[in-house]
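Inspection log for the structure reproduced underneath, given as structure tokens.
All protein chains but one are shown in place.
For subunit A:
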Amino acid sequence: MTPVPAHLLAPQGPARSLVARLDPRTRVLAAALFAVVAVAAQGIMAQLAALGVAAGLCLLARLPMRTVLRRLLALEVFMALVLVTLPFTVPGQTLFTLGGLTASAEGMERALSVAAIASAVMLAVQALLASMETVALGHALARLGVPARLATLMLFTLRYVEVLHQEYGRLRLAMRARAFRPRTGWHTWRAYGWLVGMLLVNSVERSERIHAAMRLRGFRGHYPILDLGRAGGLDWGFGAVHTASLALVLAVGMM
């Protein structure tokens, strides 16, 4: 297992960027609006414009270029399959042939547009949401009307990711001490099953002890949701510019 990225536990990025000074609710709403517009945008020009807006957001958030690029290039298997097959499966004007398969111009364009939308949403999420402390994200969602139970579940989950990670490290060390090396076969798969089963039992028992202690101190099933105050001038200004650029994206699609 790859270690849990450090940014899970601490906010990343320079604290003084424009995006960092925004109210968490503004950032959540901006990200949601961006995603809807990027998916709704018609035509490759509009989708590339959305990608441009997303790149702008990354600059405003002062995200480190290298991490952003690495995220973008780390294509999932699924995405790779989509991009490779689309040119050959969309019918249209022949662009080139490859071992009996014909790639169409329409297919290339379709693949490009899928890649543009997916990258645009990912960049916007990186700029607006991933750079925020995840606890703030939970409180912002609750303030925006997400059911309190769901928001509380998210805050608990974030806490337990850390607990699990420590527990996993401990159990994995015990396996290594007994010379376990992962290979293909029932032995390995079963060993991992037991590892995760043990992880579950230990973590659930620990969570029960924690919960009993929390109840003792008056916890009633959800956290007091932080009062995030009122959105300031910066939030309204950012919101206006953001909405205007997204309207422009949609307008490009209608031309």
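Just so it is clear, a contact is a pair of C-beta atoms (placed from the backbone, for glycine too) under 8 Å apart; a residue touches a chain by one contact, two chains touch by 3 or more; residues count from 1.
The rule is short, and it goes like this: contacts and distances are computed from a predicted model.
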Which of the following is the UniProt-recorded protein name of the chain this complex doesn't show: "Cobalt transporter CbiM", "Molybdopterin converting factor subunit 1", "Xylose transport system permease protein XylH" or "Ger(X)C family germination protein"?
"Cobalt transporter CbiM"
Just to verify: which one of A:V90, A:A105 or A:L250 makes contact with the chain not shown?
A:V90
So one chain is hidden, and I want to know which residue out of A:L18, A:L48 or A:V82 touches that hidden chain in the complete assembly.
A:V82
Identify the residue among A:S17, A:T134 or A:S245 that touches the chain left out of the display.
A:T134
Touching the hidden chain in the complete assembly: which of A:L22, A:A116, A:A142 or A:V249 does that?
A:A116
Could you please point out the subunit A residues that touch the chain left off the display?
1-2, 4-5, 7-8, 31-32, 35-36, 38-40, 47, 71, 74, 76-79, 81-82, 85-86, 88-90, 107, 110, 113-118, 121-122, 125-126, 129-130, 134, 137, 147, 149-150, 152-154, 156-161, 163-165, 168, 182-184, 186, 188-194, 196-201, 203-205, 207-208, 210-211, 220-222
